[in-house]
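One protein chain omitted, others in place.
As written, the chain order gives the labels A, B, C and D, with residue 1 at the start of each chain.
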Amino acid sequence: MNAPVTTTGVRTEPRRTGERRRPSRGAAGAFLRGTAGAAVLTLAFEAFARLELVDARLLPPATVILPEALRLLTEPAFLVEVWATLVAVLGGVAVAAAIAVPLGVLIGSYRLAALGLTPIIDSLRSVPGIAIIPLLVLVMGQGLQMKVTIVAFVALWPLLFNTVYGVRSVDPVALETARSFRVPLLRTWWRVVLPSALPLMLTGLRLALATGLTVGIAAEIAVGTQDGIGYFILRPSYAGFRADTVFAAVTLAGVLGYVLNWVTVAGAARLVAWDGKGPS
Amino acid sequence: TPGTATTTTITISNPANVSNVPLHLAIDKGYFAAEGLTVKADVDLGSGSTVEAVVGGQVDMAWSNVVSGLSAYAKGLGIRLVALTDTAVTGSQQVLVSKNSKARGLGDLKGQKVAVLSPSTICILNVRSGLKAQGLPADTVQFTPVAPPEHANVLDSGEVAATCTSDPFRTLMIDRLGARPIYDTSSGELSGYAVGGYLVSEKFAAANPKALAGFRRALLKATAYANANPAEVKAALPEFTTIEAGVAGKVIVNTYLETADPVALRPQVQRIADAMVTYGLADKPIDVSGYFVPNAS
Amino acid sequence: MSGGAHMAVPAAKGRPARLAVRLGPILLALLLWQWAALAAGSPFFPPPARIAARMAELWFSEPLLTERFWLDAGPSVLRALAGWLAGAAAGVAVGLVAGQWTAAAGYVDPPVNFLRSLPKPAIVPVFLLVFGSGDLMRIGLITFGCAWPVLLNTMQGVRSVDPMYRETARAFHIPTRTQLVKVVIPAALPKIIAGMRVTLSLSLILMVLSEWLLADHGLGHFLINAQRTFEILDVWAAIVLLGLIGYLLNVLFLAAERRVLRSRPA
Amino acid sequence: MTALQVRNLSKTYGEGHAALHNLSFEVKEGELLSIVGPSGCGKTTLLKCVAGLIPATRGEVSVHGREVTGVPDGLAVVFQDYGRSLFPWMKVGANIAFPLETSRLPKAEIRERVEHSLAAVGLEGKAERYPWQLSGGMQQRVAIARALAYRPQVLLMDEPFASVDAQTRSGLEDLTRRVHLEFGMTIMFVTHDIDESVYLADRLIVLRRSPGSVLAELVIELPRVRDQIATKSLPAFVRQRSEVAQHIKDAS
Partner (left out) sequence: MTALQVRNLSKTYGEGHAALHNLSFEVKEGELLSIVGPSGCGKTTLLKCVAGLIPATRGEVSVHGREVTGVPDGLAVVFQDYGRSLFPWMKVGANIAFPLETSRLPKAEIRERVEHSLAAVGLEGKAERYPWQLSGGMQQRVAIARALAYRPQVLLMDEPFASVDAQTRSGLEDLTRRVHLEFGMTIMFVTHDIDESVYLADRLIVLRRSPGSVLAELVIELPRVRDQIATKSLPAFVRQRSEVAQHIKDAS
């Protein structure tokens, strides 16, 4: 990324990547690059584990974790737990989105709403979700309802803030245009403000899914629920010295997050095809 | 629904440990059914939230260690003890140091950290009483709560000088990491302490005296059976705990308490309550007389 | 960024009015809470007045702040901020690269999305084994958690920079580095800032998580200890203190944000 | 009847930057008023005040006798910054249909209007493109088509033909005259092209620079129905054209 600068002080054109050089388009190229990235990460971890700074039974190398992860993937018992977690995470994120989008549009559009609600929101969202788990357990037990609530609580904030900032960065000329045609407020929100904020909201959604997943699993671990990936992590860890299974389950949780993200991105690609092409 | 007088279903949240074997035996052998009870035992893996679940009425009953239960009781959370399960024997909980450690006894840990499983555990009482016996001040070592599965990690990485660990982790750490016990918590002033028992909410106790009496009878029967058949206890362990069969054989099994009348257990519990005050886990004396669910029959 | 989208809303005029708007809702919320807690009468849901009293006793007595406050909150907040800054820096750096060069994004994307989806409590042991139990591990964990939102937002921001801005910069031979600093970053700034705002509170939350293990002071330690020993009032006091700190940090952040985005069209 | 009345209008941006000062004029129903003036004299500002998009600092604007507070009913605007006034996430057709969707028009009628107005600005068959796939001049014409499809009673146009070539421009000028006459549309037309301003207008206002105010007002003495060649060679056109040019020289 360094621009070659000749000694005479004449500026030469910095090499542009991407534009001229034919970008290897399509799924194949992306897949190859992605695999390369994943391979580097795996190798780095493997090398670190092989240094044996840490007892291999406590932190096994990738070559131990990955086959175990593959085995888990074929184990119906594990897939059932994945489903349990997934339901909680998707449910929670859906609840969060249902709250965050209207609220975010409101706060992003009206200075008064922002002024009045920001103190409450900023205080609330600094409350660690994990700290309120015991209180949630008290009210709703250790089951699905509790998990959905805690996921919704943590997924709310990235969605909310990305909506607010997205709404605020709508091009003022676009808004003036809508106003000049007397497009009703709700319709303006729906057709002008939301599409324009959509790319950032989708980023919020991706964050919310990942956060929701990690916290959902954290909640499963923290309250020792009866199901979910967290339970599947907790059980072998309570058996002792089953780091391979524990880390295999952790790895698969990461993979699940990756898949969720991928689905979101793929789904979003069509929605925001215009992004980065025109103004706003 | 739980909490009404007609209830015959009891849901129990219990950790997957040795203490809860009789409960599962009682279920398997139909002792509860014989008392007209349906007992559903949910294995809870090491969470800190079982007391909350009991108070909030999300479960009817939960197993908790005696110190945790007492401290919740002392904070006025409205819980009651239905039954105690077992008492510690030598080897059931030990202070372990790593293979390379030079420490020989508690005194050698001066100024260092010991991992315990929670900030309210009997281990703290025991270690402090051990220190006192050697004429050392209570703050000779610091305690830091670490979930039992992490004990091996924190000891291996040298983050703590010692861990206070129960089975099965104790056995595993000795076996696999070469950890070495330097102190047995049942050796001191509190030797033979009660490990834990079943808690219900005040409301539940008041509403279901008959069911709880039935529960006690069935549990007592299972307890007697367990004490008489240690081999079967070890065989049952892998079924409902996470302990693997290979390890289960080496696990130390506590003595299960065969006491029909909870009031007889009062001195046992009061002794621990007093120790909590002495060793700084409670700031004022705890009177345990109201702690027990009275026997209805 | 006072907001293009602010639609013909009469802004609250004058200081007293602004103050009323700012404080009104939160006071109302507090009153409602007090009322609900008193009505419920549960030992787990103490009324805010009692929580406030306990907080005063713990942290806000003596001249202004107790010694305890500095012991509990001081190091915790410092850790959170250090991790937040480090995470934001890492997120912006990687996000810029990944947003700017589509090819780089291809390599970075899968590992990043994998890593950020790892359940934090489950990787605490890894951090512990690798970094030990000192501040390094705690700040490392906070950094690890805070980097992702900033990274994603930066990437998204960079990708949706108006292509005209890039073309203009290229047409004038602006070197890539200057382009990044003077064109791409300012254009993506609102979105980067949104990411940083999300992580500001996240850093507090991760701080608590990081202090659950092997800490002997700090708010997270205080919180988990109170929770395990059923000091319900202390739990609430810690939660409210965290909320308060989070609010204050956000006020500072918003003030900084206003300065940074001052020059945007209104 | 008065369609639009501006009385003592002043507009000051931010702290003390006056863009308009004490402006008064009116536009009669069905009249086409051209507004010319040097760059930066406040034409866009005036237009936005009339449209109720920005509040006046002093003075008042009324449309059809009602004071303007928000955007008045039945009014449409073609913005100078056409590139940003088209929504990049909507195709050209959707951009044009968007303001119509809230009306109770049947779907078929909307579709027809979209096609009609696209054809009118010479963009047949571009409905399925995105705005950013069009050239600058085409985008500007889409913005015009959107306003036309809306069939407003009052149409405000801010340098709408700046980016189109002479030929297309002539066509659009004639289109403007045509809708003006056909629908009796009241039009306020901002331009900096003197020929255009005279050719289009029924009446014409020249604005003076900083802060903008009315320098001159002319009633254009041309026949209602006009022709690019014939009208532009009328003596009245030539005379009024240079009159305006002289005023603008004074204005700068």
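We take it that contacts are C-beta pairs under 8 Å (C-beta built on N, C-alpha and C of every residue); 3 or more make two chains touch, one makes a residue touch a chain.
Just so you know, these numbers come straight off a predicted model, no measurement behind them.
Visitor: Could you tell which one of C:Pro43, C:Gly74 or C:Pro186 touches the chain left off the display?
Guide: C:Pro186
Visitor: Among D:Gly40, D:Gly70 or D:Pro223, exactly one should touch the missing chain; which is it?
Guide: D:Gly40
Visitor: In the whole complex, what residues of subunit C lie against the chain that is missing from view?
Guide: 162, 164-165, 167-168, 170-175, 178, 182-183, 186-187, 189, 263-265
Visitor: Using the touch rule from the top, list residues of subunit D that touch the missing partner.
Guide: Those residues of subunit D that touch the unshown chain are 13-14, 17, 36-40, 42-45, 80-81, 83-84, 133-138, 141, 159, 162-169, 192-194, 245, 248-249, 252.
To be clear about the criterion, only the chains that are shown with their structure count from here on.
Visitor: Which number of steps is the smallest that gets you from subunit B over to subunit D via touching chains?
Guide: The distance in steps between these two chains is 2.
Visitor: Top contact pair of chains, counted by C-beta pairs?
Guide: Result: the chain pair A-C has the most contacts.
Visitor: Distance from the CA centroid of subunit C to that of subunit D, rounded to the nearest Å?
Guide: About 48 Å, centre to centre.
Visitor: Mind checking the centre-to-centre distance between subunit A and subunit C? Centres are C-alpha means, answer in whole Å.
Guide: So the centroids are 16 Å from each other.
Visitor: Scan subunit C for residues touching two or more other chains and write them down.
Guide: Residues 8, 44, 125, 129, 227 of subunit C each touch two or more of the other chains.
Visitor: Considering subunit D alone, which of its residues make contact with at least two other chains?
Guide: 70
Visitor: Give every touching pair of chains, nothing left out.
Guide: Contact pairs between chains: A-B, A-C, A-D, B-C.
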